[in-house]
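Note that one protein chain is taken out, while the other chains of the complex remain in position.
Labels run A, B, C and D following the written order; every chain starts at residue 1.
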């Protein structure tokens, strides 16, 4: 960390402090919590791009898988639904997996007709899968569809869900990596984009899994509920002693608790990432990024390394996704949009400075703060513009009506300005 | 007879709509591919450029309509198209001057252009909504149908109808014409060749006396034209809504990539591949089989491979499969 | 003191997929607020000031932050919103509930929200989808329709409504030939229409939004000759539908929340006077949501949400004098005088159970390019 | 090197960006004093300057060539040979010195304007349009000409017959030596008044090298001055009228080709003994 980094981090810290003073500490902490999660996502993406030059535009998919992990681990199991169709679903899924593996095996056993053989295996397998799976799905979804209609989860503490979310994402990354990384790294981008869309489509439409677009709400929390604090005599006594209002104190306490856990995760990951980067492993990754052909000729297994870093980065995104779902308290597949979950993270990485872990963290904090605050900032700007205009004119009315769109516009302007004056990011890789 | 019915049903619900949609995607993908090929980055602002061009055309259309100008059976918007293209061209040149030129002079790496285009996307997004708002706008006028399903049925006595919309015909026709012109331009004219030369080897183009700024200017103008045409044709066929145009970005990119980024022929092919994939894979075969098979064998269920929920996912699966077997897209994308 | 303005939050998706619905909804809510401010009667003459927040409809974190800013920064006393069920749930759980602020959503119809923990703070002026499903089934059965194709917008509103309807319709002996989702804001709906047409049916039920995929589906279905008549649930019924399709949809049916009280008509006129499209979906519900908050304040004599939350049901339901849009001043006066009101409003509000609209429906038909009211349920 | 915009630190992804064909050349600036020490048809006179903000690479370096002459620049790697060529072509920030063509001071002109003035340049690497046909490559060479250039094409085909046979073939599919011929042919299409070649024979087989040298002699015989950098120094100096040995951006030795070849120190230090 050099002087520049310290200054920039102080600056961002001041933004949060300023938010606390001008708006409220609750707002500031809300933004901070999500900023911590964003920083973790940016860290994951930075590993892939900044360390290894892998262009992942499927972040959204991994984040969503992390969210799925949170649901599958922490929600109580739905025994009725499981009894109704659980077995069939398990059988169906196994059949599906067997089909794919079978197809791959047939493909490997090269022969003149292998194209047709693979097609036949897939065709038969697909219909068998549907035949086994569909009744199970229908049975599960029929169990009280308005409020559940899914298999539920394991009912374990939600913190456990975070690594599981990471594992789910890692599993998906492994599959993508196995197919796409073997080719050439460029196609990874397209593959990830596609897989992300497929993951979201699956989450939206497989109601038996996590209720699809009907959303899972009311996920358990790793921290106390504000209401419980507000009803706890000891809590009220403690805070009133210090002269705080119980409601504000409870909301702040909960947010601080989240912030604490998130910060521990972030700092831990940051330490791991930094240690790795500064070691021969980091040197090897830089060499691979610099020149794949040459690294391969120098005995480095480029494909394996790519796979490793791709899985790691994706797992971190999945972990962050599970954390985010926990913070939201719900899984809402309809909210996963590439703009928000893929491109915004990219902006964080690039603005922060790709290749530099601290840069990604800084980018995560700054861009998320902006993403939230450009709304009031844009409104302020628009008020300034229209202040001089006479009341009731068409233009003024029109401009004030459009104030919501200042949000993206302001975001765009800031991005362009940062890129112009700090093209390698705020904290460039040295 | 049954066979004809099956054929007509297929044409009406699969072939005709997919052709029109494919042409729209293809025109959009052409723009993306040209920028990738010549200016060498993926332009994420393309969807919003299309929205801007369409908006400009709509405003011009409204002005014409209120002045009593119309284009007979054809939509007035076609008359207004040149104005829209001009406005979009100006916008793109302005964007280039304000944003991209700086990086070009600095010889910035492509990824910086990509991220800058994200910024431009945000800004254009706001501008369009500022000017025309977020609502649906219908601006098609003139004759809507070449032939309606009902007319077709009475005409032929078949059970199934075949509807062909004017806009569908215009879309496909314009797509063919535009692609033909673009081909001729790139391969036969001096300017077109200089653009290809620039995209092939920038330094050498400079040494041959080709003015890079002119090439860039022509590229943006052509892209402006393509984006506006694509946007207007799409808007005529469906309707104009800024958010939808932003969402078009993904299928357009998918089309450009399947075809091979940087290859104009690929963009066309990609557009149709994506369109047909979306429409065919989710099309239930119940009716077709009902016509084609003897009654005793006619299926009860829908005989649908995948539900329509997955249509978008399907186009990406196809994309990935294509790439696994043809790693640079159908038409070996690289440069123009 | 009683004279500093009361702030009310209006948190809707001003950007994002529902951005075209949001302005008319916010306009409705703010119309009620200015009506109350102008009356000078609320809590002895306080003014009401709207503060907008962007729910984005799809970004729970951004919506939560915006709400947090409104509640803890601006200190709003209640919130009209949000529009999409997903973000509404997050806002409720993470901000409104902990801070004890009342939220009334004009359009979040997901049945899941009925059972969400809310401490009596969450209400909605839109009915839960379950009720509407039954209504649609009834209407169609009465018209002698046996089989329909069904398409829904792929979110909790559409899916919930579609499920409810399908269950009710099949219970009543009807057949749903296909239930196909469509995504809003997508480029092309040929695939969906192809599938719907192939499945067939006497009518197409379009559980979507009028200025979203819903209209796209209808357009494509009409153009390809797949369906001539439709049934339109509440998200589809608006002036825009008639403007877009005119007599092409003659013979179709529809239903949206409403009673035979003249409230809806009144509201549309009021809205038109200030350049808001009062027929736009959920605009009337937004007006009612804002009105309910302010009336509950008046009834409890306090702008403190923990106090007035208990009065929301009271002012919304009988007994008491019926209140229509534009009569907020009268209502405030009655409440100030210690009387009781039964707020009917623009969408015939009747709150039941866990604080959601009972769902009185207005059945409509389309003839000669016009929307005709047929009856009420 | 330190330009932040050009540094992507190895991240290269062709699916969202297309690094193919991206240029690296940029026009330089010329500021400071001009000297006039010599006269020749083309002369880079006492040039001092470097890339961008970086240190000076050239130090008071002079390179000149007259009509009908072949001038060859030799020297160790990193001596500034290519840099000197670029300086003459206006792609360096010159702090001192001047470039004159046919008596006219062109120091302030951009590279493009120098092309218009009749200077042809074949860079050391990537000197053809690989995706275009041989004929299109030649057409692009004639880009600035408004007259009918078909005759010149025929002349190039006469000079390099193999190109005539392969005129419809994409230049990227040709072998190394043929590519070099296309590159030279492209430069000739401008009908240059002066031709500059940077290591035209690097990596080509002996037979092709001989062929290329033959052609270059023929071209020079038509009166076109030729300025050439070569590492195959002995062969090059044999045909050179004038030789420059550059060391660390300075003129170390200058003389006729024969003189330099005969100079023991030059042979030992720069020509490999």
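Throughout what follows, a contact is a pair of C-beta atoms (placed from the backbone, for glycine too) under 8 Å apart; a residue touches a chain by one contact, two chains touch by 3 or more.
Rule of thumb we're sticking to: contacts and distances are computed from a predicted model.
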Protein name (UniProt record) of the chain left out of view, among "Amino acid/amide ABC transporter ATP-binding protein 1, HAAT family", "Molybdenum transport system permease", "FadE34" or "NADH:ubiquinone oxidoreductase subunit L": "Amino acid/amide ABC transporter ATP-binding protein 1, HAAT family"
Contact set of the excluded chain (shown chains only): A, D
Residue touching the undisplayed chain, where the options are D:120, D:177 or D:225: D:177
Touch with the omitted chain, as defined above, among D:76, D:118, D:164 or D:255: D:76
Interface residues of subunit A (partner: the chain not displayed): 272, 275-276, 279-284, 286-287, 290-291, 293-302, 308
Touching residues on subunit D - with respect to the absent chain: 1, 9-10, 69, 75-78, 124, 175-177, 199, 202-211, 213-214, 217-218, 221, 231-235, 238-239, 241, 256, 268-273
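As a working rule, only the chains that are shown with their structure count from here on.
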Farthest-lying chain, centroid of Cα atoms versus that of subunit B: D
Centre distance in Å when subunit A and subunit C are each reduced to the mean of their C-alpha atoms: 31
Whole-Å separation of chain centres (CA-atom averages), subunit A against subunit D: 53
Residues within subunit D bordering two or more other chains: 5, 7, 11, 13, 15-16
Residues of subunit C whose C-beta touches two or more other chains: 19, 23, 154, 181
Residue ranges of subunit A touching subunit C (in the complex, touch as defined): 22-27, 30-31, 34, 145-147, 204-205, 207, 212-215, 217-218, 225-227, 247-248, 250-251, 254, 324, 327-330, 332, 334-337, 340, 371-372, 375-376, 379, 401, 403-405, 407-408
Of all residues in subunit C, those that touch subunit B in their complex: 16-17, 19-20, 23, 154, 177-178, 180-183, 185-188, 190-195, 197-200, 211, 215-216, 219-220, 223-226, 240, 244
For the subunit A and subunit B complex, residues of the former touching the latter: 179-180, 183-184, 187, 190-191, 193-195, 197-198, 201-202, 204-205, 338, 343, 346-347, 350, 399, 402, 405-409, 411-413, 415-416, 419-420, 423
